[in-house]
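For this depiction, one protein chain was excluded, whereas all remaining protein chains were kept in their positions.
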């Protein structure tokens, strides 16, 4: 088992003919993801890599190819529309890779998704991978291996780092989910934690947070109150200065709120394992899974 | 029993110090409605008729007086805001009497009410009355009398006419509801019919429609499929010319759709009693209630 | 496919002229060829001369089917424009006299499409309707080839989204440049619709030229009357010369009035009761001469205006009042009747039915002034019909 994506995932790629879209579509196809269609307005009727039909609209792609999941690689200015188009067309899971989406756009997109009952991952996220089954987004497939650990993270390359260390230590993953670094995103830690709690194949979870906001604190509370499985957490940004945005639009300490310390304390308080260094995650997992 | 309003109705009047608002507030108070507060921005702290406290906002009125129902007598340009304010403040039933609300405003108000789970009656409606219990709006109390008939209508004075004839014939009412003559309104025939169907004290229902739209046709279908109680219908506008708005913003025949004939045929088809003249309603009711 | 127009919220609202709608669309960015309005053949000639080349001369009236009625003509020269304008100016289209023509350069047309937005009561939303079969009335397309119409409801909370505009564009065109041009026009039209408080906005035809440009050649717009109070610049577009004078007078008196061809003049309070009264007139063999709702607040002056409007119709053979006093005070109505008939004695019989608020006072006033009053609607209508048709009640 896995969460959000599996062998039944039928993927449409929005922006399939763009630089990033085409590169990652090939990667996903190589990994075994069922890429059933692509969308690029004006290129309807063509084929990607001589096999994947391209449509002008997501609506057509869904109608013609039964896509149930979409991944978005369009420029920031069109990303809000792309997300809403996917939801409107009947897609169940929308994964928006695009970085740089204006936050005000998300104040429209977020309630739209809620109204439609559609799960949105991102924007500004690396997507997700259920090793051995399906990969949607840009997480490198070769660093992952199937196994019992669920991973959820606000970061991209830091996720790779941790997955890599876990894989090297022989700890495979059910699903690795990057929820994205933007301040308003579709799916939060708690959504993923509760999915992992329900997933029978996941036996422990790694949660990678960073400075900014209070999602990690709330997630820690959720872990204590609702979860039976062990959770190990890591927070990036202990050395981040207040008031500066650390790359991710959401990674900012405002006043005294959103610091790494505060988040690590919340982890401690609610019984999560707290990794001081990335490398500590593996050890803590082993300890807690005994 | 009755529908939507009863002895537990605690009413706040929005626009209580205006010409219409003050007149009808007095009428409602005389009828026995629990008018617990009024709202007029800038008159907070004053009292209406030396007894009803006035507030600057509905939020305050709800907090201070436990109002659960609101009635709106504000000018058209402020009506959309008044409806949304009431819903936002926690009011459960909003009755908008105001006529002349721009229809585009309602394309925002309608989904707002749905999101908040608030029942809206109107706009451009006479309100409703549960004879002997409570009256919210402008239906004259003295033409009504308690009894077993439910009445729902798109019209104001035509409702009075029919209620008057029913009362004269000894047929009292559980609740008389005017849903309003505007093309986009909060509550439709089916909402009221299903409430009457659930109300144990209502034994038969009168439905008064008019030209424009297809609500009556859908309501007739609902009667056949979902109702056990007899329903008698009347449609105004058999002589209305196509393409002209007959007073009510919603009363217009467009193309071949929305005619009185079409609606009366739908009534016939689905087994409702069809009154050719207003006066026939009483006879049909008697027949069907045997 | 259900035709949204049947559910459209349009009709007796503010119609504005083509040239006015074009000005609004243009100000929102819709590409529209230039044009100027003429009220005389000479003006038309001089406008045509300025543009040079072939022009189209188009009657400016609030009526569909102008083309079929001969209200739209090509003119190859300025002289021809003058001749054509002299024929169109003054002609009657669906009963309305043409007072103005729009003169605009003729465009080369490759394809004609239809684009419209209506306010739809079923979805409770503005709805786009587009069709690649433009240039003819959309009702005709709906009747014959409904599959050629795409309907798209727009949630006004989110506005017309770019992807929706593109979907509409793809329904019309396959060339992606034209699709994008059309999508931009959809956005512009949507903003024009929302910003003007419209209940209908239409481009028919939206054409492509042989060079591939996408242009709006015609424009139509209907405004929700309820918007006018907060949009004075739109309200100022009303052209009363193109409306029935009795309806203009009624509007000025705050009466809702629609003229018909019957013999029984009806004065009623409330729209539903007014319609029911008209229906009952018909039921008993008469013909209603009008719809007239004096509304809720019944000051005597309104009644005076109502009587003036009704009695100016020579077809009216009897007048019927049907007043159910709720907010309306029946004594106000009675006073209005007395005042009006003193100033202008009636030439046709009158039947007065009133009941409700202050009924006793009203009856006293009427009786003192030689009128009799009834309380039953059915009886009153029967009597009025009998008086109008000369048959015994």
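To keep things simple, chains are lettered A, B and C as they appear, and every chain counts its residues starting from 1.
Just so it is clear, a residue touches a chain if its C-beta (ideal position, glycine included) is under 8 Å from a C-beta of that chain, and two chains touch if they have at least 3 such contacts.
The model shown is predicted, which means the values in this text are computed figures rather than measured ones.
> For the full complex, can you list every visible chain touched by the one that's not shown?
So, spelled out: the chain left out of view touches A, B, C.
> Of the residues A:50, A:157 or A:228, which one touches the chain left out of the display?
Counting the whole complex, the residue in contact with the absent chain is A:157.
> One chain is left out of this view; which of A:21, A:147, A:181 or A:230 touches it in the full complex?
A:181
> Have a look at A:140, A:172 or A:283 and name the one touching the chain we're not showing.
Here the residue in touch with the unshown chain is A:140.
> Hey, which chain B residues sit against the chain that's not shown?
41-42, 44, 56-59, 78, 81-82, 84-85, 88, 108, 112
> Using the document's contact rule, name the residues of chain A that touch the chain not shown here.
Here the touching residues of chain A are 20, 23, 76-77, 99-104, 106-108, 110-111, 126, 138-140, 143, 153-161, 164, 181, 183-184, 208, 210-214, 234, 236-241, 243-252, 254-258, 260, 276-279.
> Touching the hidden chain in the full complex, which residues of chain C are there? Just list them.
Touch set of chain C with respect to the missing chain: 157-158.
Simple rule for what comes next: only the chains that are shown with their structure count from here on.
> For this assembly, give the contact graph shape among line, ring, star, complete and other.
Contact pattern: an open line, chains touching in sequence.
> Using C-alpha centres only, name the chain that sits farthest from chain A.
Relative to chain A, the chain with the farthest C-alpha centre is C.
> Quick one: which pair of chains has the most contacts?
Most contacting pair of chains: B-C.
> Any idea how many Å lie between the Cα centroids of chain A and chain C?
54
> Where does chain B touch two or more other chains at once, residue-wise?
Not one residue in chain B touches at least two other chains.
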